[in-house]
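Only one protein chain is missing from this complex, and each of the others stays in its spot.
Letters A, B, C, D and E mark the chains in the order given here, with residues in each chain numbered from 1 onward.
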C-alpha cells in the first residue's frame, strides 16, 4: 500500500472500513471472536505475514518441537519484517495460546506491527506490557503445543472466519479487526476517510438535536450543507 | 409503572429482581449474552420500545436501505419517547452491529433511557462516550446491514432468549439485563426493595463473622433481629 | 502440599504450570471458560473443596431449598477450611450464578482462599469488592436455583472441562485456572520455578535484540550463559 | 410464481437453485439446521406463509393458550391456503417442538404443501406418517409452549438464518431448504432447469471416464458437444 | 412405580408425558441431544440407576482402569437390576463413547431395560444388534477413557441437561427421553393415558376435515362428543 494509505488507515475506524468494503460487495471481512488484548494502546495497521497451525497430535506436538530451529512458528516470528503483522490461523481455539510474552517481545524488537490470532495468548498481562498491539480470542495459559502443531507460513489462511492472503492489509481498533484485500486498499482508505469526514459533520448536527432522517446517511441537501461547512473552515 | 417504582428500580439489583420473579414462577427473564458496553456509567431503567431485525439477504439489505426514510431502525430511533429503552432483536448475532455512535447519540438527544441488543455495537468506544447506557453482545465493526434486514418495530420480540413485550420494564446493571412484565412491575419492585433492605442487615452480620445458616435467607429469629435493628435506627 | 510449594505457586504463572504438566503427559488441566472476575487483586493458590450442582428441576429447585440447613451449597460455604478453594461444578452454565456477594463474604470470613466455578456470579461488583479471588464464567444475575439443584460436596467433579479431585491444588492468574494433581504438586512447583528463572534471563536477552532461535527454549550454550549470569549475581 | 415455474421447481435440486441464486449475488438463502423429517416422501415446493414464535415466559406461555381461538399458531394452521408452506420462526430451538401430528394432519387436510421450521417436531413418527413434507431441526417431545410463545403470522421472519418474506418460494429436498425471492423465482427456475440439463450430459461424460477439467463447468467446446447431443436426441 | 403404570408408560408418547409434566409446572424434563440409537426396536421404560463420568485427566484415565474391578462403570453395568435403565452423565461429550457392544450385551443379559447417555456409543452398529434400547448422542469410536474418568454411581446426576435422581422413571421413544419424578409417575401416566385417548378421537375428527379450533385442545362440546363416541364403542 501507499505510505499515504497507511497514514489514512491509522485514522479511520474498522466500522467505516467494513462499510466501504460492503459497498464493494465484500461482506466477509471482519474477524469473529478476535478482540484487542488489554486496553487499546495503539491502533493496528500493517500487511499480513501468516502462520498456520493444524490440530495437535500427541506424536507431532511434543515439547521437542519447541527447540526445533525450523519450527514455522519460531521462524515466522524471528524473521517478521518491520511493519508486518503476524496473522495466525489457530482454528478459533480459544483455550490454548498461539504465543506468549517472550515471542511477542521478539516481534516487537524486530519492528513487527502486531499480532492477530483467533486463538488465545499466554502470559497475557506480560504481553500487554510489551506494548505490541495484539488481537486475540483472549488470555489462555496452555502453550500452543497443547492444541496445535505449527505447520507452515506465508500461505493464505483463515483467521476469525476471514480469508487472509499474505500482503493483505489488516486494521484493528476497539471494534476488532478488518482484512482489506491488498489490491483495493488505497481506494478503500481514501473513501473511508471521506466518509468519516462527512460523518463528523453529521455527528455535530445530531449533537445539536437534528433528526437523523435524511441526515444520516446524508442526502443531497446535507452534502451541500457539509460542503459549505468545510468551505467555512469547519466552524464548531 | 409508577414513578415510585422507577425510583426503586434504580436502586435494586438485577440479582434481586430475578429472584423476585422466580418466586412468582417466572424463570426466563434474564437475557443471555447481553452485558454493559464499557464501564457502567449509569444503571438502566425504562420501558421497552422494540425493533426487529431478520436475517440479511443480499437483495434486501443493500446500502440503499440506509437512506430509506421508512427504515424501521431509523424510525424507531428517531421517534423514541423520552425515558424509553430501545430493545433490538438481533437474533444473538454478536459479530455484526445493531447500531453505532451516531444513532446512539440521536437516542440520547431524544431522552431515550438506553439501548439493549443481543447483537454487537460499532464504534463502541464512541458509543460509550455518549454516556447512553447500552447493553449488548460486545463491540463489532460491521454495520447492521452486513447481517440483518430491519423489518418492523413496536411488536413483541425476543432478545437474549427472553420475551420482550413493548411496555415491559427493563433493568440493567453490571450483572446484565432483566425484563419485568409490566403488570407486576410495581409489586416486584416493592418486594425487591424489602429483600435488599433485610439483606443489608444480613451482610453486616456476615461481615461480623456470623454463619449464613439460618441467617441467609433469614429465618424468623433473624427477621425479629432485623426488625429491632431497623427500629434502633440501623446502627453500624 | 508443602508450605514452600505454596509460596512458589504464588509466584509462578499458570502458563508455566501448564507446560510443566504437559511435559509430564498431562494436557487436560486448564479450565475452559473460567476467568478472573474483576481486576486481579490477588493470585489464587489453594487446595480444592468441591460442590456439585445438577440441572434444575422445578420441583427440586424451589426457593424453599435456600432455607434448608442441609443445602450442600450452604454447608460447603459455611464449613470451608481456611486456605481452601471452593470449586463448583456448574456444568458450564454461564447465564446463572453459582453464588453471590453474601456467600462470597462468608467464605472470606472463614479464610477461604477463593472460589472457582464454570458458572456465573451474581452481584458481581459486590463480590469483587469483598476482595476474595473469584474465577468464573462472568457476571449473571439469576440465583443458582434458576438453573441448578445443589446436590453434594467433597466428591470429585468436573469444572471448566477439567477433573478436580478434592485436595488437588488450583492456581489462578490473569490467564485463568490450572489444576495440579496433589501427588505431583511439589515437583511441578519446583520445576516451574526453575523454568521461570531461566526465562527471566531469556526475556532479558530478547529485550536486548537477540534471536529466539536456540535461545528459547534454551540450548546448552544458553544454559551455560544463564549459569554464568546467575553466578555473576544476575547483572541487569 | 407461474404454474410452469412450480413444475420446474419440482424437478430441480436445491443444490442447483442455490448456485443460481449465488450467481445473482444472493448467498444467504439456504437454511441452516433444517432437514427433511423422515425419509423424503415428496419434494417440497410452495409459497411461504409465516408464523413467529418469541421466547417462552412462564406467565405468557401457559397451557391455557392452547385453547385460545386467536392463538396465531392455531389460526395460521387452520387457515393455511392450499399449496402454501407454513414457515415457522422457532429461533433455532431444536429441543422443543414447533408442532405435532394433529396440527400436521390439519395442514394436510387443508391442502398445505408442507411445513418448514428451525425448531423440532413432536410425535415425529406420526407426523411422518401423515405424508406431509416437513423440514425441521429434528424430533423433540416438548410442546411449543415449553420454549415459545406464538406471537403473530404473515410477517417477514427469519428461519434457519435466512430471511423469509410471505410469498417467497421455498424448495426442499434431501439437501435441505432454499428460499427464492418471489420476484426472481421464474428466471431462477428456468436457469436452474437449463443448468441441470447440461449437467446431465456432463455427468454422463464423467461416468464414461472423462476428466472434469474443462468439462465441469462446461467450456465452449463442451457446450457445443452438448448441443449436438441434444440435437441427436440425447443418445445414451 | 405400580406395574400398571409401567404398562401405561409403554403406550403413551414422550410428547404427551412432557405436556403432563408441564401442566404440573415441570418444564425441564426432556433431555437435549439424546436420541434413539438405530431404528427404534422397542420403547424404553424403566427406573434409573446412575453412573457419573468426570473429565479425563491423563494420569487418572489410563488403559489400566479398564481392568480395575472397582471401576464404577463396570460395577454399575455388572450389577444392574432387571428392569432398570443405566443413565450416564457424560457431560454432553458427543465425540467419545460412554460404552460399547460388549457392555451393552452384558446389560441385556442381566435384564436391564436400556441405556441413556448424553455421550456417544462405540461399535454402534453392534450395540443396535443387541436389541437393547439405547438412547445417546450418536455413534463415536473412542472408548470412554479418551474423554472421561468413571467416578461413582447411584448418585443424582445430570444427563442431557435434566436432573436424574436414582429411581426416577425414564421413558424413551422416537422423540427422545423424558424423566418423570418417581413420586408423581403414577398420576402422570394415568393422565397421559386419558389425554391420548381423547386425542385419538380428535385426530379422527381432523382426518375427517374438521377445524382444530375448539377441537384441539377439546372444549366442553368436544368432550361431550368424545364421551358419546366412547359410549358408542368407538366406531371408526
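Just so it is clear, a contact is a pair of C-beta atoms (placed from the backbone, for glycine too) under 8 Å apart; a residue touches a chain by one contact, two chains touch by 3 or more.
Note that the coordinates shown come from a computational prediction; the quantities given were computed from them, not determined experimentally.
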Among shown chains, those touching the left-out chain: A, D, E
Residue among E:59, E:105, E:196 or E:225 that touches the chain left out of view: E:105
Of D:10, D:35, D:125 or D:184, the residue in touch with the unshown chain: D:35
Which of E:140, E:164, E:178 or E:215 contacts the chain that the document leaves out: E:140
Absent-chain interface as seen on chain E, which is shown: 63, 66-67, 69, 74-75, 77-78, 94-95, 97, 100-103, 105-106, 109, 122-125, 138-143, 145-146
Touch residues of chain D, complete complex, unshown partner: 13-15, 17-19, 22-23, 27, 30, 32-33, 35, 40, 173-176, 178, 199, 202-203, 206-207, 209, 211-214, 216-217, 219
Residue numbers in chain A that touch the chain omitted from display: 24-29, 54-60, 91, 149, 151-152, 155-158, 161-165, 179, 181
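One rule holds for everything that comes next: only the chains that are shown with their structure count from here on.
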Separation of chain D from chain B in steps, with touching chains one step apart: 1
Over-half contact-pair match to A-B, picked out of the listed pairs B-D, B-C or C-E: B-C
Chain D, residues touching no fewer than two other chains: 25
Arrangement of touching chains [line / ring / star / complete / other]: other
Chain pairs in mutual contact under the definition given at the outset: A-B, A-C, B-C, B-D, C-E, D-E
